[in-house]
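Of the protein chains in this complex, one is absent; all others appear in place.
== chain A ==
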Amino acid sequence: MLNKYQVGSFYDEMMNDDGQPKNHYESFYDLIRQLSDEELREKHETAQLSFLRQGITFTVYNDAGGTERTMPFDFVPIIIPEEQWAKIERGMKQRMKALNYFLDDIYNGQEIVKDGIVPEDLIRDNPNYYEKQVTGLEIPLRNHIFLAGIDLIRDEHGEYRVLEDNLRNPSGMSYVFQNRYVMRQVYPELFFKHSIRTLEHQFKELHGALISHAPKNTLAEPCAVLLTPGMYNSAYYDHVFLAQQMGIELVEGRDLIVKDDVVYMKTIRGLKRVDIIYRRIDDDFLDPEAFRPDSALGVTGLLRAYRKGNVAILNGIGNGVADDKAMYAYVPDMIRYYLDEDPIIKNVETYFLRDPEQLEYVLENLEDLVVKNVGASGGYDMLIGPHSTEEERSAFRRKIIETPSQYIAQPTIKLSRAPAFQNDEFYPCHVDLRVFVMNGATSHVLPGGLSRVALKKGSLVVNSSQGGGGKDTWVLAGGGMNHA
């Protein structure tokens, strides 16, 4: 089955160069060898259908209107040994802490700019810097980042590195749970002999973190809601799932109203006061009075209520200034500056095209580099040098020369790979890992996270909008394997 599997020059999560499984994959390897090709095919089908029927879909907009798609699921899990996970966990908490200090600083004294660590124009010119709306605000717990999704990759030596911080509306948490759910339903035999960290208690943590943000003017038991753009949003399922699991109301902008700077939701018995809003709509659309006047998704007067301390808005407004691809390169410096520590999980090396020397180097080495638009996400406006044509490279060269500060470049990392079972065979696919961090009165890292896999042969793009799929992620617990 895995006999013809080629590890190649990449780091493989599961297999060694000699065709044997890595230690922490041994049990799993033995177990899948007991399944016939027929069984594997059948289970594969069942798993995909299960997502469709449950309506765990996202909406893709590029073709005629919106089409509902499921994220393909691959059953070979990413298994992470206990010690390795402990390090990731520490690294994530460290990064969160520094990023939150940074946001607090940026919207108050801007000490980090005064001390010359982060260039001022990088903040001033950032389209997601909301000086007018956020500066000087006293926000609950001084915490700007309630839920973050940090994307990790592993380089050719197997070392974890941070690829991207998502401090605004990181989606995908529901998939972590659904992947585990489907995995348990369809492949129960594969759990045998493994002892893995359960996902059962995560919502207690998430809900606790949410409620800990009750604003100072909360009168009674705080009422929290999740604000969604609605069922046509690509991440609607994520919103439904989170609201349901936390037992909070899922609301749309039109369900809320602000009266005398207090936010209410419209219920069948009239208006009910709302204290905490976990919003999954972008800053720009939150309040037509304070941001885009043409927004139909938001709630007029929301920001006034926020400023008065009558409502908490999570994640904080203006977080985009800390998680764009240009600021990313400064996060290690932030960690040193605010915490006086070295980063536990490193960044990927990044070239700034605003710097003439680095610009020159990048333009000369485009075919070896990955170039990204600092404002884009989801794998759009991105050049993957080794996979690009001369034409694409010259198009990017033009774009870079026109607005160099709009782009960054990174060496093409040999993203690690793991076997995926597609079209009746196992072949190596590139993977990354989105780790979810919940912050409130305390910080908590969800064990595992969403392993995304580029299922198109040879592709490096793991985003679900571009053909990426998902895998279950197992964090081994209590010694890991149970060989009994």
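Definition applied: a contact is a pair of C-beta atoms (placed from the backbone, for glycine too) under 8 Å apart; a residue touches a chain by one contact, two chains touch by 3 or more; residues count from 1.
Rule of thumb we're sticking to: contacts and distances are computed from a predicted model.
Novice: Leaving aside the chains you can see, what is the UniProt protein name of the one that's missing? Options: "Peptide ABC transporter substrate-binding protein", "Probable glycine dehydrogenase (decarboxylating) subunit 2", "Exonuclease" or "Alpha-E domain-containing protein".
Specialist: This omitted chain is identified in its UniProt record as "Alpha-E domain-containing protein".
Novice: From the listed residues A:249, A:367, A:381 or A:425, report the one that touches the chain absent from this view.
Specialist: Hidden-chain contact among the options goes to A:249.
Novice: Among A:4, A:33 or A:53, which one is in touch with the chain left out?
Specialist: The single option touching the absent chain is A:53.
Novice: So one chain is hidden, and I want to know which residue out of A:184, A:266 or A:457 touches that hidden chain in the complete assembly.
Specialist: A:266
Novice: What chain A residues would touch the chain not displayed?
Specialist: Listed in rising order, the touching residues are 52-55, 230-231, 236, 240, 243-244, 249-252, 254-255, 257, 259, 265-268, 270, 300-301.
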